[in-house]
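A single protein chain has been removed from this complex, and every other one stays in its place.
Presenting subunit A:
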Amino acid sequence: MPEIVVSKPGLQTTVQDLGRPTHQIDGFPSSGSMDRLASRLANVLVGNKDNAAVLEFSLLGGDLIFTTTTFIAFTGGDFPLKVNGQSISANRAFQIHQNDHLWIGPCRQGRYGYLAIAGGIVEPTVMDSRATTVRIGIGGHHGRALMSGDHLPIKTVYTLPAFAHRLAEPLTLPTSAQTLKVRVVKGPQWTKFEKSAQQQFLSQTYQLSSQTDRMGYRLSGKPLKTGVANMLSEATVLGGIQISANGQPIVLLADRQTTGGYPIIAVIISADLRVFVQCRDQQRIQFELVSLEAAQKALLTAHHRLDDLQAHFFNQRFKLPIEKTRSAAQRIQKLF
């Protein structure tokens, strides 16, 4: 059975995909990759479907040994990578051979890194998804973060069309020197806040606290007057900015509870959520209010870039350079 053997697991490394949103009705967190665009890019680079399971690394990398030939790609946060001691580049497809040793170092910029493997990680699905929700112990590899000695089932893959063309620009990451602008749309309880509180929310600079996990990120700033008492619980939304009783915001993320009773002042637009989740503690953040139309356009733009990349790989599949593993394609090439 082709596998990845985990030699060193890293800090909080989990199997993730697009999550199980349809089971929120039964109280299950949606979960899935924190940086959706990065995990999609990793999958696109190795020719996978968007919902293929990837490994999500948080701050620290790990050591992995492959028992088979396949292709990998690493995206998202800036982690140093080595195969058998030789540095390799992120954001491009790389061919792995049997017994290769992949070392992923500590993250230099950003927070979450994604390793896609051709064919995906083929753990059994739990309620339509391979995403791990550590908090309730379901999905992924036995419902938990990886440990030394774990074996992850993968597939043997000998060829990858347009292999040499499969590279992409790195995705944007926040820098601690600059205040990050994060675009938001008005949340369902926006109007429940006084004008002065709305203005304060949009004008002040927040700082990311050290209380950050897959459930949510706490921010700190001058407390807002909430003005909403005894709200009935409602469904929560990815990227929702909840103002807690102490007036401080919590941004609700992949592993959030499915329902909550605190007012949501604004929601981070889908296109900007990935940069937000890549922020380190102490990152300065300012929110900028945009229209729903602008939010939708930004999301389409981000994903169209990946659609174009996918189309480009498809178009390049018979063009030079053709990798040595595709001997048939090389012979066809010689005919012309």
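Rule of thumb we're sticking to: contacts are C-beta pairs under 8 Å (C-beta built on N, C-alpha and C of every residue); 3 or more make two chains touch, one makes a residue touch a chain; residues count from 1.
Keep this in mind: contacts and distances are computed from a predicted model.
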{"item": "Listed names \"ABC transporter permease\", \"Allophanate hydrolase 2 subunit 1\", \"ATP synthase subunit a\" or \"Thiol-disulfide isomerase or thioredoxin\", with the criterion being the UniProt name of the chain not displayed", "value": "\"Allophanate hydrolase 2 subunit 1\""}
{"item": "Full-complex contact with the absent chain, from A:Met1, A:Met147 or A:Leu300", "value": "A:Leu300"}
{"item": "Listed residues A:Val126, A:Ala164 or A:Met215, member touching the removed chain", "value": "A:Val126"}
{"item": "Full-complex contact with the absent chain, from A:Ile138, A:Ala168, A:Leu224 or A:Leu309", "value": "A:Ile138"}
{"item": "Residue of A:Thr156, A:Ser209 or A:Thr258 in touch with the missing chain, whole complex considered", "value": "A:Thr258"}
{"item": "Option touching the unshown chain, where A:Cys107, A:Leu224, A:Leu253 or A:Val267 are the choices", "value": "A:Val267"}
{"item": "Subunit A, residues in touch with the chain not shown (by the definition above)", "value": "21-28, 126-127, 136-138, 143, 185, 187-188, 232-235, 237-240, 257-260, 264, 267-270, 292, 295-296, 299-300, 303"}
